[in-house]
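The complex appears here minus one protein chain, its other protein chains still in place.
Should a chain be cited, it is by its letter among A, B, C, D and E, assigned in written order, with residues numbered from 1 in that chain.
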Amino acid sequence: MQQIDSEIEKVSEIILNGLHKRWDSMPKQPVKKAIIAMTEKLQHILFPGVFENTDIRTLLEDFSHELSAQIKLALRHELQYRNSAQSEINDAALEITLKLISKIPVIKERLETDVEAIYNGDPAAYSKAEIIISYPGLYAAMIYRIAHELYLLSVPLIPRIMSEHAHSVTGIDIHPGAAIGKYFFIDHGTGVVIGETTVIGDHVKLYQGVTLGALSTKGGQSLKSVKRHPTINDNVTIYSGASILGGSTVIGEGVVVGGNAFVIKSVPENTRVSVKNPELQFKSSGNTPASKELDQMDFWYYEI
Amino acid sequence: MQQIDSEIEKVSEIILNGLHKRWDSMPKQPVKKAIIAMTEKLQHILFPGVFENTDIRTLLEDFSHELSAQIKLALRHELQYRNSAQSEINDAALEITLKLISKIPVIKERLETDVEAIYNGDPAAYSKAEIIISYPGLYAAMIYRIAHELYLLSVPLIPRIMSEHAHSVTGIDIHPGAAIGKYFFIDHGTGVVIGETTVIGDHVKLYQGVTLGALSTKGGQSLKSVKRHPTINDNVTIYSGASILGGSTVIGEGVVVGGNAFVIKSVPENTRVSVKNPELQFKSSGNTPASKELDQMDFWYYEI
Amino acid sequence: MQQIDSEIEKVSEIILNGLHKRWDSMPKQPVKKAIIAMTEKLQHILFPGVFENTDIRTLLEDFSHELSAQIKLALRHELQYRNSAQSEINDAALEITLKLISKIPVIKERLETDVEAIYNGDPAAYSKAEIIISYPGLYAAMIYRIAHELYLLSVPLIPRIMSEHAHSVTGIDIHPGAAIGKYFFIDHGTGVVIGETTVIGDHVKLYQGVTLGALSTKGGQSLKSVKRHPTINDNVTIYSGASILGGSTVIGEGVVVGGNAFVIKSVPENTRVSVKNPELQFKSSGNTPASKELDQMDFWYYEI
Amino acid sequence: MQQIDSEIEKVSEIILNGLHKRWDSMPKQPVKKAIIAMTEKLQHILFPGVFENTDIRTLLEDFSHELSAQIKLALRHELQYRNSAQSEINDAALEITLKLISKIPVIKERLETDVEAIYNGDPAAYSKAEIIISYPGLYAAMIYRIAHELYLLSVPLIPRIMSEHAHSVTGIDIHPGAAIGKYFFIDHGTGVVIGETTVIGDHVKLYQGVTLGALSTKGGQSLKSVKRHPTINDNVTIYSGASILGGSTVIGEGVVVGGNAFVIKSVPENTRVSVKNPELQFKSSGNTPASKELDQMDFWYYEI
Amino acid sequence: MQQIDSEIEKVSEIILNGLHKRWDSMPKQPVKKAIIAMTEKLQHILFPGVFENTDIRTLLEDFSHELSAQIKLALRHELQYRNSAQSEINDAALEITLKLISKIPVIKERLETDVEAIYNGDPAAYSKAEIIISYPGLYAAMIYRIAHELYLLSVPLIPRIMSEHAHSVTGIDIHPGAAIGKYFFIDHGTGVVIGETTVIGDHVKLYQGVTLGALSTKGGQSLKSVKRHPTINDNVTIYSGASILGGSTVIGEGVVVGGNAFVIKSVPENTRVSVKNPELQFKSSGNTPASKELDQMDFWYYEI
Partner (left out) sequence: MQQIDSEIEKVSEIILNGLHKRWDSMPKQPVKKAIIAMTEKLQHILFPGVFENTDIRTLLEDFSHELSAQIKLALRHELQYRNSAQSEINDAALEITLKLISKIPVIKERLETDVEAIYNGDPAAYSKAEIIISYPGLYAAMIYRIAHELYLLSVPLIPRIMSEHAHSVTGIDIHPGAAIGKYFFIDHGTGVVIGETTVIGDHVKLYQGVTLGALSTKGGQSLKSVKRHPTINDNVTIYSGASILGGSTVIGEGVVVGGNAFVIKSVPENTRVSVKNPELQFKSSGNTPASKELDQMDFWYYEI
């Protein structure tokens, strides 16, 4: 015990005096747990009657109080507010909160189109309530739609904490900066990645493992405001494992992209793109006669 | 504040009077949190002695009480019970609960074969207790085996909420409708998707990113009762990233499917299927002499 | 009710008398929840000032108390301690705890290089605090670095419970046995798998879906101490979906591996490896004129 | 540490091998926390609309499940059930639960008379809701009325755990065996004690510190079924600190008992009983002229 | 089960259709739990550095948000707001909250005199921090001082919920309407009752069981605004069990009231009032020689 106690003293000293000091001198961070709790409240506001708690006004009051508290913490990290009086930050936080609150009906409207898209598109969907309660694709869309509004209002840190929370829960990683239209449907979803400058139209459906990414240019911070991710027009379906890359890549309206396709140039509207199926090899591992190549169909897209 | 308060009033009005009303008029939903808590109790029942709480009978009593409460909520969503007296729903819920309880020994037996398959198949496994406590593949199998029994008893909503919970925790998405044999082993598991009408035999092993899916037919709800997903016979191993698609695709006994293989036709028993390795290209990016193509081995399957 | 009660009695009997007995006769398991809570405390210790609670010494005292309690439970499962007196186990647990505590400053130092690697490598990163709070790649690295030290101290069960927890939260599956250098950066991360005998140098960056695995030899337990997973030298970047397999596969310094590449032989330093792009096929699905093949660029690696 | 560890081993040994063993051999006890949680649910059932949760049917289902679980534990302590089959105990618990549930409307009706008595009798009462939420006298009455029904059904242990919980919360100690009429009002209440065989009529009001007790006979267990506590008829008011003692003491209808009165014989109806005021003595402690005796009024009863 | 289920249905019906309806038609009540949590926050604000959480500004923000939420609920119960627009209530709640916040420094100042009075008056007091953490008398004073300000601001329900909470925790029942000066000290405290119109000066000390009450007039609601409780001037000490009753009873400066004294007329300043000690009787209960009367001292006041 003495040994452990003295080791603890030693390690405490190292940590308290060491290079970590830079974290201590920073203003207080927004609190992850509070932000998650906050989005849970908003979920109840956005789908009243589906979850237990339905006292909308109280939920909204609490949500707006908690949101503005977190925004105050977040703004302090902004260069422009480093040395501001607290009252200035308070006013800014209040204004942002006000704007976000006023956006809730629009967010709700969009989410209802997402619910409808899933219901119509998934024969396995039992009811809209089931979708709201249990579909990871809808959860990711909801968090995205909230985080995106905060992103547009230039709130630092909080949108990213929200989207990483959704990423953890669903395996779907949507950057809050992406612009996504109505009737959005991600099926299964694990491994989906959607980059910051992606633009997605209405009625788009993605399957698990789809990447909407950037082509590497290694430009680093200098690329920050450049459009690095693709544009997906209306009514596009992208099957599992496909990658669409590059800021000038435009997937035209009505295109279907087959599974595992790797697309880095634009595709004209109403086109089906598929990987030419890689040859398979067969080899008997038992006492079966020698295997032969099997024909494979052309298009890799499929539904589950 | 006044401004925010009045915005909150406005948004509350919109939400309370708007199109969301459809959720309010629906019967109360099963509660996700309660269902998750319930499955945690069942986990303790199924593996007594591994987790802290081992008072089996009390756990079973609580589990059955909570299950029947949630089933009552779920059944109210069924068309056939829309206008039933509560007592009729209560009786049905009780009967289903009774049947599920009676299935627990069988579920337990099957899960013990899964534990054994993992223990024998994974040299990294330290002990069976470790598998039960920490392996995502076993957790997904457990939730699946419970949800599947509820699916067979035609309970709406609850099986899906269970399987999406397992999906969130493990990244493994098994539809409760799939039929899976004994000694089932999913390794690593992130990104695995197993569709509703899949049939899987005994001693099958899957790696991360495997899809057992449907070929697209866009038939929507009309396909609901059609077999759209493959049949995997006994003793099959499917390496990571492979996709097996289509309702009439049958993978014969003893087949090994290599990583990333894309299979949409049946494979005879005791065959090894592998993608012909895509050609790699090499290019020196530094002051090393020009690269040359490397040979690649034939079979993509591997273990981790 | 009587029926359910008697069914519960019956099932309880089966469970209590049945084959499960083997779990009951085992020593008590380490407790998952306690281990997760413990790592949360360590996270606060490692990044003081970023999270709310910053009383380092109290946190360290609690952490070391809880760690030694769990190690006591874990050691009892070791063959060598099966019949030891409790005092012997207590002493061993204390000694291990002491060693782990003394390693914390080193773990902290390494993690700070990881934070820096991410900050420099990701233009989307807003601040180091944001990385610490929300990046799944850093979270996985942190848990790995703790679990790895416990693995080196031959603690059973606990390292695996830790790494599977990180796997559940992030979708990143790093075996505690892997050896990973400084400035480690996993971006997005869902689906990453890093095997037990993998060796990774400094300044390595991985994208989502990368597998560092073993080639199948089906040797089972006999392979336990054999190096089965690849060696990745300094300054290597591996793009999403790539697989590097085999214990003698060495990826030379400065190599870039393109997306989806499947590498099972060593690659010399400063080389770019890429899959030759699979041919795409295009087919008009509407009234657009017939599609044509599109050129594709050579290298599959990209950034998001 | 070693020292503490070995001390802990030693103390554990003593405790585990020592005389405490008698507790271990007893059947499991009812759980205090569960019983408290249960009564909280019943409070919501009895005053729907006053507290947050108002889904009566679900509350009733949960309450009856939890009650029967605790009764099962309690009955096992009864001599008559020491060796019974579990099924026999289950049936008995179910029957008792059923009877208690059927009593709820009556309990509710009585409690509403108590609320009314307080509202009419206390000018400080703002509203009936305030009484239900915050008056200790009503809380004690509620717990008593529930515990009394369980006492009448011969449930061991649970009624006492309930009444001691109310005692802890309010300072009011009502034995579950007492028989109390409608419109019952205890004001302030700290220190009130009401014995097991007390009988109280309608419209009775008690102040803090009132004891309705037994005269000492030291007969111990032999007195168990004897009426040892007084009978208080309708419309009696007893002021603070008064003691009414003895099983044959009857306080007649309409009697008022003054503060601190000590009554051990019956009092005829419509009588005011008061202590003859003890003489006070006055003594100047400063430079005031010598004190003189003050007149005191006859009746000690008062209101606060 | 069926039987219980049908009994539950029946009881639910009775409750939902019965006379309870009057609670349902009332506006929502303030929530007791929220009010208690709120006062806990204020305790941390009032004694910064003594309890763990010391981020004053955040605590104040949360406190004021929660307070105004509860006041909104409470005001709706006021006759004058029965039919007001929500915005009107919101404005009133905001104004009250603002006023309460501005009173905090004064409350804090007063409480610090209470701490000092206890520290100076109680030789058993170890430190001021100990007093703040553990003395029931200080806790009751703190809750009273907060509740009293809300009472002065005419907030319904909340002050009473607060004071009944303190009553439950400490056994001390102070009506929020009482007016109490600085340096207030209640020792032990169980059973103390202080009525609504009591006026207490500075440096007053009370022991357990003291009642500052009203003489009975049975005037009911008509007495609401009448001064019914005594006035206690500066530097008065009242020993345990004493009762001071009546609205025109004035206890002069520097008076000492002995234990169990019953005072219903005014007492001039600097007087010691004591009960003339009741004669004791002694009777040998064993083989000791016959007992004789013992002298008793004149003054009943004492310290513990």
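We take it that a residue touches a chain if its C-beta (ideal position, glycine included) is under 8 Å from a C-beta of that chain, and two chains touch if they have at least 3 such contacts.
Model, not experiment: these values are computed from the prediction.
Among E:Ala37, E:Ile133, E:Ala179 or E:Val226, which one is in touch with the chain left out?
Only one listed residue reaches the unshown chain, and that is E:Ile133.
Which is it among D:Val115, D:Ile161, D:Ile232 or D:Val250 that touches the chain not included here?
D:Ile161
Of E:Ile14, E:Ala34, E:Leu94 or E:Val199, which sits in contact with the chain we cannot see?
E:Leu94
Using the document's contact rule, name the residues of chain E that touch the chain not shown here.
Within chain E, the residues that touch the unshown chain are 45, 47-52, 54, 56-57, 60-61, 64, 94, 97-98, 101-102, 104-105, 108, 112, 120-121, 123-124, 126-130, 132-136, 169-171, 188, 190-191, 208-209, 239-241, 259-260, 277-288, 291, 294-297, 299-304.
Tell me which stretches of chain A touch the chain missing from the display.
Answer for chain A: residues 1-2, 5-6, 9, 86-87, 90-91, 94 touch the chain left out.
What residue numbers in chain D mark contact with the hidden partner chain?
Residues of chain D in contact with the hidden chain: 1, 3-4, 7-12, 14-16, 18-20, 22-26, 29-32, 77, 156-157, 160-161, 164-165, 167-168, 171, 173, 175, 190-191, 193, 195-196, 209, 211, 213-218, 220-224, 228-229, 241, 243, 245-246, 254, 256, 260-265, 267-276, 278, 298.
Rule of thumb we're sticking to: only the chains that are shown with their structure count from here on.
Could you check which of B-D, A-E or A-B has the same interface as A-C, with more than half of the contact pairs identical by residue number?
A-B
Could you work out how far the Cα centre of chain B sits from that of chain C, in whole Å?
Inter-chain centre distance comes to 22 Å.
Could you list the positions in chain C whose residues touch two or more of the other chains?
1-4, 9, 94, 171, 190-191, 209, 241, 260, 278
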